[in-house]
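One chain of protein is taken out of this complex; the other chains stay put.
Residue numbering begins at 1 within each chain, and the chains themselves are lettered A, B and C in the order written.
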Amino acid sequence: MFTPFNTFLETIAGDRQLSRWLTRLPADLEAFLKSAEGQEFRRYEKILERTRSLHADTLNLNQPYVSFGRGEDITPGQHQMLRALYREMMPWRKGPYEFFGEKAESEWRSFMKWDRLIKGITPLAGRKILDVGCGNGYHMWRMLGEGAERVVGIDPCALFTAQFELFKRAVPEDIQKKIHLLPLGIEQLPQLEAFDTVFSMGVLYHRRSAVDHLMQLQSQLVPGGELVLETMVIEGDEQTVLIPKDRYAKMPNIWYIPSISSLENLLNRCGYINVKLIDVCMTTTEEQRRTELMITESLEDFLDPQDHTRTIEGYQAPTRAVFTAQKKGR
Amino acid sequence: MFTPFNTFLETIAGDRQLSRWLTRLPADLEAFLKSAEGQEFRRYEKILERTRSLHADTLNLNQPYVSFGRGEDITPGQHQMLRALYREMMPWRKGPYEFFGEKAESEWRSFMKWDRLIKGITPLAGRKILDVGCGNGYHMWRMLGEGAERVVGIDPCALFTAQFELFKRAVPEDIQKKIHLLPLGIEQLPQLEAFDTVFSMGVLYHRRSAVDHLMQLQSQLVPGGELVLETMVIEGDEQTVLIPKDRYAKMPNIWYIPSISSLENLLNRCGYINVKLIDVCMTTTEEQRRTELMITESLEDFLDPQDHTRTIEGYQAPTRAVFTAQKKGR
Amino acid sequence: MFTPFNTFLETIAGDRQLSRWLTRLPADLEAFLKSAEGQEFRRYEKILERTRSLHADTLNLNQPYVSFGRGEDITPGQHQMLRALYREMMPWRKGPYEFFGEKAESEWRSFMKWDRLIKGITPLAGRKILDVGCGNGYHMWRMLGEGAERVVGIDPCALFTAQFELFKRAVPEDIQKKIHLLPLGIEQLPQLEAFDTVFSMGVLYHRRSAVDHLMQLQSQLVPGGELVLETMVIEGDEQTVLIPKDRYAKMPNIWYIPSISSLENLLNRCGYINVKLIDVCMTTTEEQRRTELMITESLEDFLDPQDHTRTIEGYQAPTRAVFTAQKKGR
Partner (left out) sequence: MFTPFNTFLETIAGDRQLSRWLTRLPADLEAFLKSAEGQEFRRYEKILERTRSLHADTLNLNQPYVSFGRGEDITPGQHQMLRALYREMMPWRKGPYEFFGEKAESEWRSFMKWDRLIKGITPLAGRKILDVGCGNGYHMWRMLGEGAERVVGIDPCALFTAQFELFKRAVPEDIQKKIHLLPLGIEQLPQLEAFDTVFSMGVLYHRRSAVDHLMQLQSQLVPGGELVLETMVIEGDEQTVLIPKDRYAKMPNIWYIPSISSLENLLNRCGYINVKLIDVCMTTTEEQRRTELMITESLEDFLDPQDHTRTIEGYQAPTRAVFTAQKKGR
């Protein structure tokens, strides 16, 4: 009844720390599957059945194109089927992927963000990881590529869960057991204190309450665990926070763009220690752009055509910073 | 079983708009009465029984000392009893009151705030009012004095509820029906859309999420209704928000002190219209100070002894602003 | 939002004993109104709007035809409207009624049951009464006629609630406050211990658990209160209980037909005292029969055409007994 999430339920049932999640996860999954979004997911699952016979023996999770299987493993008809399937599962926000040789070019070249942060964070080998707002899971595969012991991602969007399942169902069973994407929002997580590293990338500015978000992330970490926080920032001092009057870069739901020092201050106030800025970077149209699999507006359309350092509303153009911070140990 | 809140439950049961509250208020009151805080309330109610025979025929709700009854209405023994009772129900934060001639001097001279705001807001005569974080209800009596049709206050503190009940139980029954203090937090209010004016005074800086608070207040207003918002502000531009690193004026739970224009911006972003600043004022030790009925530290101890424009932590000293804003009409 | 049940909610909010019902009744009413049955009720309420201008000044609640208003109070057009409305609100199980002179002939001549029991029970004057499985409320009006202080009936059927409302909305307001029919099943009642007399007539044989039903009824009574229990019985000794193999008198949902002494034994076992049999009577086709307002099968069709002492399945024909029993006092 919880397909395809039974394996994850088994995993947490057998885990001392994660098992407390059982008091609400099954009900949340049931609610999802009964919701309109869940119906959408079931519809995508129908589409995924076409790929049931595909098994990817070769994986490469350590390069820009996260890739599964080789082109020569499948027939020309299957190649055609995959290309059509990509289009039926549009838009592709995060990527790029290569699945049996068929490339999926996504709006974001997500490896650029990954390359900027991977040197600055605690190595992931052997760690249990949570990725909040994981999209279709691109970075989750990269985490596995770094040797993570287990990667759990959450994102409430049915399409992203389905895009993730496309690849997951093709990989060997031992790998399937290590990587799980659940269609949930962060407010659905109890205080698990079960993850060595928690990622929150591209989420904070959408939240109405920055404090609550940072607290919720903290409650997922083991004592001494590491937060990796990526979000948009503006210039300014410790007391500077931009709350857009209306839209920001055409997005209607942006509530919080702090300065770097304001956010550092808030992380400290929320109880984190060893707060470090590991990267700041203005987003470019090389990193975020329209593709054949994401055909609506992208960054270029969100910026002032005369001045790419400004959004179309006149705010400072998106600049993204990555922080690490540590939860206090026991 | 809900004593002393049965009358209020009757009131909302008979009100088209407020009756939707019945799906959760009885359970919330039951939970309160069973909680430790509720036990505390029952303990205070025992104390209140001593005043059961007191009936105040004369009220004066339009002067600094909100007063009930006259000194000559009660015996010298009762005068002595009241003075002892005041001390058993310390601390008195809001006031002052005069109850059968016995004055209760509170930490705050709350009439000073009232006098600053009353000229700037829509007259209260005939309106239904909600006061969020109402303390012991001083301003609620003043609202009634202005001719409000019904005043509902919420504050989760048992002591404040009991201080309010001390006076309420002595007033005539027709007045009792118009004024109600419930031991609740704002997160326990469903979307009522039932009040013409909603007051939130001295609450916003304690909230982890300013946006959620402003949204919750809005959902209590009828279309076109008025918010009266009082909170601490600092100097700065539209992007200025102070989040204290730790304590502010020795208070551990201050999360949000915006500049005036930053808060105006946020009110607009949250959908309010006609946002107006009606008063700004630095709090003085004349307004907030230690008294015989509030014997712990007060404002004087929170400020830099050398420089009363600074808190003891070095922040700008408390400056309070009052805004009005309107919910959009239909 | 709870229309037409707000008045009852007000009533219980102001009642020490009944107010505990507030922790679930509003939610139950909300659930009813959102259910398919509730939609049905709203549909009937539309029909009832036609009678909005009718006000019955004269009531006669102490005769076989429970009657409201006089024929001469309304116009010929209104008479016609009422006759049509009766037909739109078929079937009429309980009655008969006379509403502004228009007679509603129901399947049951319910006064015959009333006449058999009224002499045997504790007089109802001044009592608070609950009628479980009250149908359209015929007996509730008779209870009011006997001087009951307040009558509450429950029956989950939307049609019966609507038939009741037809009459209730026409009576003077002071009477409306005394009589309430709620669309609920008995399992939705918390332990109220609030009623002086509880009626359960024609319900017990439908219950899967006789013990639970008798216990639930007991938990509605004040200590020392009286149960009036009417149900079908068969001949036999203290250990005789008929559980029909399938249908009984064509009814599919009959689970429990005990002998008189078996039921007396059960009442005692459940903790009742002073158990008394006050009437036994074989149901006749004079009492229960097809009418113009109940046009499907009735008793005659349920009996063996050759032998009216047998049901069509060969069981003993319906014999009904009335018991009174008392809840222990404190």
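The working rule: a residue touches a chain if its C-beta (ideal position, glycine included) is under 8 Å from a C-beta of that chain, and two chains touch if they have at least 3 such contacts.
Predicted model, so just to flag it, every value in this text is computed and none were measured.
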Check: shown chains touched by the absent chain are A, C
Which of A:22, A:175 or A:251 touches the missing chain? It is A:22
Among listed residues C:1, C:121, C:241 or C:312, the absent chain is touched only by C:241
Had the left-out chain been drawn, it would touch chain C at residues 208-209, 211-212, 215, 234, 236, 239-246, 255, 262, 265-266, 268-269
Across the whole complex, the chain not displayed is touched by chain A residues 1-3, 6-7, 9-10, 12-14, 16, 19-20, 22-23, 26-27, 30
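As a convention for this text, only the chains that are shown with their structure count from here on.
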Contact graph of the chains (line, ring, star, complete, other): line
With centres defined as CA means, the chain nearest the overall centre is B
Given over half shared residue numbers means same and under half means different, the chain A/chain B interface is same
Taking each chain's centre as the mean of its CA atoms, chain B sits from chain C at a distance in Å of 49
Residues in chain A with touches to at least two other chains are numbered none
